[in-house]
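Dropping a structure here in structure tokens format, bear with me for questions.
Omission of a single protein chain aside, the complex is shown with its protein chains in their original locations.
The block that comes next holds chain A.
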Amino acid sequence: MISLPPLTSDINVNVNTSASKAASVRRPVEPVGRFFMHHAQRTLRNHTWSEFEKIQASQNVQRVDESVDPDEELLDDELADESLLEHDPRDWKTADLYAAMGLSKLRHKATDAQVIKAHRKQVLKHHPDKKSASGGLEQDGFFKIIQKAYETLTDPTKRKQYDSCDYNADVEPPKKGSKYDFFEAWGPVFEAESRFSKKQPVVLLGGPDASKADVEKFYNFWHRFDSWRTFEFADEEVPDDSSNRDHKRYIERKNKAARDKKKTADNARLAKLVERASNEDPRIKQFKEAEKKEKEKKKWEREAGARAEAEAKAKAEAEAKAKAEAEAAAAAGAKVDKKKAKEAAKAAKKKNKRAVRNAPKDADYFGDAEKAAAIDEQTGLIVDSVDDEQLVQLAEKVKADAKAGLAEFAKVLSDSGKLPASLLSYFL
């Protein structure tokens, strides 16, 4: 232990900033050992010391957690069925052996290692020596059952026979007529039955969203279910050595017949179970409905051609009719218009003629009042001789300058030979 010198002057922190440490050397460290790996982690992830210590601490805690045997938690803490303590060891076959071993939660799923662990635990608790030491009665009935259970469960053949008759592990299908969720009720039933399958893995029920292929696969599997279930354990009489050979054979034959009967019954039970499930399966109903809809849709599509043709025809007809009506209306309109236009033209003509005729008079006969009769006569001739178009032009021109306009048209008429120039002497 180092003893530090006493503080002589009032120093809090005094850093000799001018001091330069001896230059460092760059060398490779040996990449081995956990301290190196820690160093590498710190360097690569840029952890500070305190961060790194925290991470290490949390990892240590995890390691401690992991060291608890996970099997321990799966074993029963207390005896699942207290009545087993009173059970007659001679009738051990009727006792729940898994419950006696403290494996009531695991049952057929218990591994060999778990069976051994469970047995050890039960022996420590229920050994007759232990019981009598704690002042209990010297009753080793339950211990005998434990031993029998251990014997049965550690022998693979015997265990299969026991599992076959372990009705406690069965899950009953839902009662007919009661209301239940199909998947919640039937899932565990099939899961329990799956323990007897020779083929592994077993196809399980799945959820409501399963595809059609999956559902079909499931029912195919279960319709052809291959079970290893045997019923030796339920034999009513077991031939012992004392009985004679014939008697033994008789019993064996009887047992075999009983087993076969039970096996057939069991197969029938399962077949019925699967049948019922498939009848109740909402997915199958859904698929059927979907199929029906699909069919209808297909039919609809198949008839689409004919429908389109009919539609086109109706449309064409309607169009033709509409066209004819429109044409008729147009024709009638046109007739009225023509008449109106004619009348209008007539009126315009009349108006123009009058305007032209009156033009010389309005212009005071261009200062030649004495020739008024001749002018009127000649103007009348011009008006009567021009055609409709020229009349309009003449009316325009006359409006601007009556004499020039009339003279222009007198010239045009005389040139074209419609009127002899002699008749138009005033304007020419």
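Here is the rule we use: contacts are C-beta pairs under 8 Å (C-beta built on N, C-alpha and C of every residue); 3 or more make two chains touch, one makes a residue touch a chain; residues count from 1.
The rule we apply is simple: contacts and distances are computed from a predicted model.
**Q** Among "KLTH0F07150p", "Mediator of RNA polymerase II transcription subunit 17", "Geranylgeranyl transferase type-2 subunit alpha" or "28S ribosomal protein S30, mitochondrial", find the name that the UniProt record gives to the complex chain excluded from display.
**A** Choosing among "KLTH0F07150p", "Mediator of RNA polymerase II transcription subunit 17", "Geranylgeranyl transferase type-2 subunit alpha" or "28S ribosomal protein S30, mitochondrial", the correct UniProt name is "KLTH0F07150p".
**Q** Which one touches the absent chain: A:15, A:133, A:213 or A:369?
**A** Only one of A:15, A:133, A:213 or A:369 touches the chain omitted from view, namely A:15.
**Q** Identify the residue among A:7, A:331 or A:400 that touches the chain left out of the display.
**A** A:7
**Q** Touching the missing chain, which residues of chain A?
**A** Contact residues on chain A toward the absent chain are 1-17, 19-37, 39-44, 49.
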